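Heads up, one of the protein chains got dropped from this complex, but the rest are sitting where they should.
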Amino acid sequence: MAEKIGVYVCHCGTNIAQTVDCKSVVDYASGLPNVTVAREYQYMCSDPGQELIKKDIKELGLTRVVVASCSPLMHEPTFRRAVEEAGLNQFLFQMANIREQCSWITENKEMATERAKSIVGAAVKRVEFQEPLDVKKVPVNPNVLIVGGGITGIEAALQIADSGKKVYLVEKEPTIGGYMAQFDKTFPTLDCAACILTPKMVSVGQHPNIELLSYSDVTGFSGYVGNFTARIRRRAKYVEEEKCSGCGLCTEKCPVSVPSEFDCGLGKRKAIYRPFPQAVPNVPVIDRDRCLYFTKGVCKVCQKFCPRGAINFEQKETYADLQVGAAILATGFDLFDASKVKQYGYGRLPNVITSLEFERFSHASGPTGGKILLKNGQMPSNIAILHCIGSRDTNFNEYCSRVCCMYSMKIAHLAHEKTGARVYEFYIDLRAFGKGYEEFYKRILEEETIFIRGKAAEVTDVAQTSAERGKLIVVAEDTLLGIVRRIPVDMVVLSVGLEPRKDTTEIARIFSISRSQDGFFLERHPKLAPVSTASDGIFIAGACQGPKDIPDSVAQGAAAAANALSLIDRKEVTLEPTVAFIDEKSCSGCKICIGLCPYNAISFDESKEVSVVNDALCKGCGTCVAACPSGAIGQRNFTDDQLLAEVEAICA
Amino acid sequence: MSNPKAAIYWASSCGGCEIAMLELGMNLVDISKKVDIVFWPAALDFKYSDVEAMPNKSIDVSFFNGAIQTSENEHMAKLLREKSKILIAFGACAYGGGIPALANTTSREQIFTRVYKETPTTDNPDGIIPQTKSQVKEGELTIPEFYNTVRTLNQTVDVDYYVPGCPPVGEQVLAVMNTVVSGKLPPKGSVIGASDKSLCDECKRVKGERKIKKIMRTYQVLPDTEKCLLDQGVICMGPATRGGCGAQCLDANMPCRGCYGPVPGVLDQGAKMLSALASNFDSENEEEIQKIAEGVVDPIGTFYRYGLARSLLRRAKA
Amino acid sequence: MIDLKSDFEPKIVGFLCRWCAYTGADLAGTSRIKYPPNVTPIRVMCSGRVDPVLVMKALASGADGVLIAGCHPGDCHYTNGNVKTIRRFRVLQKMLDQFGIERDRVRLEWVSASEGEKYARVVESMTENLRTLGPLNWNGKKEVSS
Partner (left out) sequence: METHMEFSYYPGCSLEGMNKAYDKSARLVSKTLGIDLTELNDWNCCGASAYMSIQELRAHLLSARNLAIAEREKKDLVVVCPACLTTLTKSNHYMGEDLKLRRTIASALKAANLQYLGTVKVRHLLEVVVNEIGEQEIKTKVTRPLTSLKVAPYYGCQFTRPFGEFDDKEFPVMLDTLLKWLGAEPVNFPLKAKCCGGMLMTTNEPVGLGLVRSLLDCATQNGAECIATICPLCHITLEAYQGNVNKKFATSFEVPTLYFTQLMGLAFGFSRKELGINEELISSKAVLARRVEAV
């Protein structure tokens, strides 16, 4: 029996109708074989639009439906639901994308209309070959994995744990806290960072629903929405967490002193160490590469002094497989490496420091006890702060790092307050867009900070005048005055931008999510789904999605938590049934397909001598289908017939 | 009731299909008792005019082997179609173009140049190449036209059944004959005398990991006779080729070259085998992959050795 | 070389993987980047689904070119489906050379979900090159029949 196909062409207001002659597309569709009805409508996704389809299914007995409108990534679920509500299997519906990949790409109406016809024709031909499919429902595991224990991950973890759900919080450093723990004050309110962060860290450490896995990372992530398995590598701390009381005696007695990462190398730590006193968990780790026992085979002082016998040099790294229903990535950012911009002399000229180094200087428990000092131990009397280092720069990162203007002004304030120095800010534009930010800018202006509008061209120690001798000279075009200025100073602070973490590629691969052009994780929709990803059940929050300040990161952490909770509370999820299947009658058992499946979903049935697909493991990529030399493997909703029908229709 | 009448004809082919008929041996004698052969130029002295004189549909079954490469081939295909109730494309050439269809990788002009001017044994100082018409003093002489593109039988006339193989193996030929004699024929358009699964189904070799590191040509290795040839880097068309031959080539430690054509439901045998083979190249690195790919020296000749004419593209661009 | 006056509008079949290339093509549209509307997309879940048979079918049926676009190597949503595409494509290219089909007609490109601009540029350059090459016209039957 011939199919009865209904075709619905959406105007999308003027989004489609402006370039595509919808009437002409409807006329064309009406003339296609088996098309019972073709209509156009202002907004197909609206209730009346959907009603139109439902009515036709019921009254005209449509057996197939094609909607020509926006991208299926946008509204496919909407129309599938509508079709299903009218009693037709949702897979008997096909969407023709005549907006994103047609009306919006050209101004040539004639060609756009031709293209729309081609797209609709292909969908009509394809839908004929589509088959009804059953959607599988699977229960959702209520546990949530959170990767990254900075302020974003902390916020998300507490939100979820407080709702009574189990959270696994994975942090690769020995402690949670992230960058925020290194900051002195926070803009624009100048709260002490530690004062507002530490209580939250403690809550995480004590929460009965949070299992904190510090000094650990995720090495594998498999499964599907609601039922993931995360493989966690737990690096050896050589300190048994259950036994350690955090007394700190081991650290005190350790004879090895090395530069502290937490202090940007400006201060020292021991080979057995906690990054900072408020670390959570409050358990030290042994730095294998620096420990005398591990490098030279002698010492074990820490073990001798530990009152609880917690030191265990035999500890090995272990792996744990965690079952979770959803995951939130809050892996944060890296700071731009200032030594890449050679003209500012970072690493070459003393007293050129980064903003984070300034934070450590300024921090009361930092290497200088909160004093801002030059290399020679004196206080600077002139300080220049250079904005946009590595940001808004086509040679490095084109994007704005969003936080540097504000933290630069915070640094100006701290520098002025602590040293009385004259402070210069070299900026391109000042971006003070948040709540209370503009007011903060005004306050800094009133503190007589000198703002010079112009990106610094270079920092040099080649003096041209006697006043410049022995100083660092910042050269910049003052674009308001239209002249090149040379400002001699004692200290230069480089306001470095935010970058994707170096392991972003690896993490994206492990979690099968995409990255945007700037390298950060890609959200599902920049406005409407900012913490979702294209992979269901995997969420992103904070600066791993793009540069963010603390208020925005916290907001996203909470948002991702709400998204994950919403998924978990659904209790079950539906799975796309677009998996591969093997026709036993055609399979000759050649085993071409078996090694191709990345999920080991294909096995060989020795008794029947044919290959078999495990539905639960198959993710529906279709690679085996393309490789099967007998045409014995098919992919539901992407069968050869369906794809060939599309090809034929397009080429006709 | 009189015996059914049969015709056997040989178009562009090597004659192997005729030999396959003779290979029936004493069975042929039995068959000849049940069937009257009315036309078989290779074995019996009939003229085309005899066939032309026969009433339409007076032959019960014609076995047509060979591809269509000349106007004579085409003429005879049309003639036998007209005179026969059942027309069977017999052998790889009639079914898929066979070896002659590899001519489709080049052109008539290039073939003539090569054959009549360039081959080392050619002595043709005047550079004469065949002309369909030539004037001699006795009058005009004609020879059949040589086509630029080789076609299969069903690209020329309507065909009822297909018997693949280069040549079809003996038992299968006998089975086909018996089917025809019995009159119990499958639906029109069927491939007969072959299996419905790929050759791997009947191949005894052990199939391994399918990790192809390097393509080996048959002269470069003496393959292990127990293991699948693909696992040893030798391109075997078996996975993409219809079975039914009993994997005889494999028994001789040679790879399947694909003469039985694609597995049912497969549109293009060559593209399918290419995909099956290349998908299993054992490298994730683009340069290494390229290196392995270079090992496929003559893709068309490898993947479409017997089926270029019935493939999707049919021929190389002129 | 580049022919300045060409009215010929090539017909290109595009096989776009749902995760990267199709999303990237959507982004080009959403960003209102203009490019020639000569590619009609077919959405597949992974470029690994693109059976060479589909490519041959498109060429045989009258397409002037075929674009296969997937995730960048290493970024495949299905771990390495696109690597299998590379493997097939390299042999396919070699075979299409023998068929006399110019390399510009069948292209494999990597377009991530964020590379709307790149997608537009790929289509633009491919369309431009095909305009220069002219119609493939495989189903015009001139060459296929004698």
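The letters A, B and C name the chains in turn, as written, and every chain counts its residues from 1.
Keep in mind that, in the parts below, a residue touches a chain if its C-beta (ideal position, glycine included) is under 8 Å from a C-beta of that chain, and two chains touch if they have at least 3 such contacts.
From a predicted model like this one, the values you see are computed outputs, not experimental measurements.
Can you tell me which of A:Lys23, A:Lys342, A:Arg570 or A:Lys585 touches the chain that was removed from the display?
Checking the options A:Lys23, A:Lys342, A:Arg570 or A:Lys585, the one contacting the hidden chain is A:Lys342.
Out of A:Gln182, A:Thr460, A:Ser514 or A:Ser535, which touches the unshown chain?
The missing chain is touched by A:Thr460.
What residues on chain A make contact with the chain left out of this view?
341-343, 395, 458, 460-462, 464
Everything that follows uses one rule, which is that only the chains that are shown with their structure count from here on.
Can you give the whole-Å distance between the Cα centres of chain A and chain B?
57
Could you put a whole-Å number on the gap between the CA centroids of chain A and chain C?
Spacing between the chain centres: roughly 30 Å.
In whole angstrom, what separates the CA-based centres of chain B and chain C?
Roughly 33 Å separates the two chain centres.
Which residues of chain B are in contact with two or more other chains?
Touching at least two other chains: 266-267, 272, 275, 279-280.
By the touch rule stated above, which residues of chain A touch at least two different other chains?
596, 623, 626-627, 640, 644
Mind pulling up the chain B residues that touch chain C in the complex?
Within the complex, chain B contacts chain C at residues 105, 147-149, 151, 266-268, 270-272, 274-275, 277-281, 283-284, 286, 289-290, 292-294, 296, 298-300, 303, 311-318.
Quick one: which bits of chain A touch chain B in the complex? Just the residue numbers, please.
Where chain A meets chain B, its residues are 585-592, 594-596, 609, 623, 626-632, 640, 644.
Going by the contact rule set out above, which residues of chain B touch chain A in the complex?
196-201, 207-211, 238-240, 243, 263-267, 272-273, 275-276, 279-280
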